[in-house]
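Removed: one protein chain of the complex. Kept in place: all other protein chains.
By written order: A and B. Residues from 1 in each chain.
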Amino acid sequence: MAGVLSGVYNTLIRSNGVFLSTIFAGAFATEILFDTGSNAIWNRINKGRQWKDIKHRYMDAGEDDE
Amino acid sequence: MSVSRISTAVARSSPRSLRAAAPLAVSTQQQRSMADASTSHAGFTSPFHRGTGNARDTTVMPNWGKYKTGKETSNKVFQYFMVGTMGGLSALGAKNTVQDFLVNMSASADVLAQAKVEVDLATIPEGKNVIIKWRGKPVFIRHRTADEIKEAEDTKWESLRDPQPDTERVQKPEWLIMVGVCTHLGCVPIGEAGDFGGWFCPCHGSHYDISGRIRKGPAPLNLEIPAYDFPEEGALVIG
């Protein structure tokens, strides 16, 4: 445990540049993960209510999906 | 003796009584031999004594050992993690704020909806000009005949003022699509007129050929080609 933590400290935090890069990379990953997750939750709450859930009824098969 | 005098006296006396009541944890391990030499001048007795006799040393650092943590690394990692997370989330918020402002400055939906014009090409017979309005400007659509295509392609374009081959100016040779604004001073040229069988600008006498290239007159450049596309046979989308 302590070994892992000191490893983390020495590789990611010790140098300010690396620490900053980690923060920004983490922010980027967080955004993607959060957006994916929250959109999935949103679509589950509103299942069947949104246009994308009902448009297959009105789209002719084989038409381009614009 | 006034009340204030007495209360001052009480306040003054309290540290002494406190000191007497509660013994403080003071480290006696520290060695101060060097410092003593510098302060013990003859004729001056420092009130801040060095722990001679049974009085305590008044200047040694107390021992803060019981406040010290035993897990420095994990604490540091946790603290940097919290600070870094807040920094990262704030950066995310700042980025999205800036992005929203930039998106807000770009073209709105109603402008974008009008930015494209669809034209039905089946209604334009061969050898005819059609002028349509696109973003407030006239656009010439010419359904060229085989003779006109041949004439446009055979012209020695290398020696022209704005040298450009016909193949660069059309996607399909039978359809010539140009912005109908003279490159000289912005008049609208007249179709099927001029010395070269193309367009003629009545304002200052610029002659364009059947590919819309400047051949004679003051205009410096060929007529401009807008962005366009043939999404399917017989349909044209400008923009």
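One rule holds for everything that comes next: a contact is a pair of C-beta atoms (placed from the backbone, for glycine too) under 8 Å apart; a residue touches a chain by one contact, two chains touch by 3 or more.
By our rule, contacts and distances are computed from a predicted model.
Hidden chain, UniProt protein name from the list "quinol--cytochrome-c reductase", "Proteasome subunit beta", "TBC1 domain family member 22B" or "SKP1-like protein": "quinol--cytochrome-c reductase". Which of B:83, B:107, B:185 or B:235 touches the hidden chain is settled by the complete complex: it is B:83.
Interface with the hidden chain, as seen from subunit B, comprises residues 1, 3, 5-10, 12-13, 15-16, 19, 24, 26, 45, 47-49, 55-58, 62, 67, 79, 82-83, 85-86, 89-90, 92-93, 109-110, 113-114, 118, 131, 133. Panel shows subunit A; residues 34, 38-39, 42, 45-46, 49-51, 53-55, 57-59, 63, 66 of it touch the chain omitted from the view.
Here is the rule we use: only the chains that are shown with their structure count from here on.
Subunit A and subunit B have Cα centroids separated by 22 Å.
Of all the residues in subunit A, the ones that touch subunit B in their complex are 1-2, 5-6, 8-9, 13, 19, 22-24, 26-27, 30-31.
Against subunit A, in their complex, subunit B makes its touches with residues 71, 73-74, 76-77, 80, 84-85, 87-89, 91-92, 95.
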